[in-house]
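Here the complex is missing a single protein chain, while all its other protein chains stay put.
Our next item is chain A:
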Amino acid sequence: MSSDPRPAWTTARVVESRPVTDRIRRVTFERPAGRRAAPGTHVDVRVRTPKGEDVRSYSIVESSADGSRLTVSVMRAQASRGGSVFMHGLVEGDEIECTQPLQNFELRHGAHRYVVLAAGVGITAVIEMGRVLHRLGQDYRFVYVGRSRAQMAYVDELAALHGDRLELRVDDEGTGLDVESLVADLPDDGRAEVYMCGPIRLMDAVRRSWLSHGRPIADLRFETFGSSGWFEPEAFEVEIPELGLSTVVASDASLLEALAAAGADMMYDCRKGECGLCEVTISSVRGRVDHRDVFLSDDEKATDETLCICVSRIAAPEDGDAGTGRLTLTL
């Protein structure tokens, strides 16, 4: 139900591009009509960087009724890999390649109350959620965190719409966010869903505080854009003695793909590290297991007894002379 449809690429034409802060630019483009982009959706855009073409995801800030006119907002990153420089260089009339709106961060009806938490350019992922919660007459708070007001996009629009429900947390005005009290002050009497988007450090702090208060993890919503693992993907060897099978997993292939190519009939379904059907027992490993799934718990991952072969990998031993990673599996 929530799984994304496959990205479908089309050409879009930039119809407006203007700055909203020193470093954040609003880019509006037109693409073929479809459905209105739902809150929480993003588009993937093909960007040109000094290193060549690449793909970046940008949250949709506004959508026309038929989804033919979409607006994203892009922060020019200090340590940009080139994507934001490309986006900031766009002018009216330029053509870009992008996907349809993709959903990874769905706003759901039915919570007792809502908290929207945005920090920095993370505002772009939740601004439309705020509009919908307001329209539906829901009980919500909108918490917006920034270093300084000059760096915070859309403050006036948010204040006009949300009034008292908007809580600005501005570091250089001495009102910065205290994560611990944000979580601790949520009422215990009923459930609150929190939708957050911001720097990974902030989101991780909220997540840890959330768990330490024993709140249900299903009520804390954030977008991960896929788990990228702890190590860069690299090639490693895999062996299944029962099948007399031994092969190499290339850095751009999954363990599941390599085993299937080598003739092993493995069980799998989601290929996103979610369902756990592809869990296989590890009999030995040289190197470090890079668990990239969300099926195994942190405790289970720590034992390295099993791994989910659709997404997880092996990284070479820390001792660089010990060779590449090597994995032996038991069926």
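Simple rule for what comes next: contacts are C-beta pairs under 8 Å (C-beta built on N, C-alpha and C of every residue); 3 or more make two chains touch, one makes a residue touch a chain; residues count from 1.
Here is the rule we use: contacts and distances are computed from a predicted model.
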Determine which name in "Phosphate transport system permease protein", "Acyl carrier protein", "Aromatic ring-hydroxylating dioxygenase subunit alpha" or "Fe-S cluster assembly protein SufB" the UniProt entry assigns to the undisplayed chain of the complex.
"Aromatic ring-hydroxylating dioxygenase subunit alpha"
Residue, one of A:Leu296, A:Ala315 or A:Leu329, that touches the chain absent here:
A:Leu296
Sole contact to the chain not displayed, among A:Arg18, A:Lys51 or A:Arg135
A:Arg135
One chain is left out of this view; which of A:Val91, A:Ala160 or A:Ala218 touches it in the full complex?
A:Ala218
Residues from chain A at the interface with the omitted partner, ascending
1-3, 35-36, 38-39, 65-67, 106-112, 132, 135-137, 189-191, 193, 216-219, 270, 272, 274-276, 294-297, 299-300
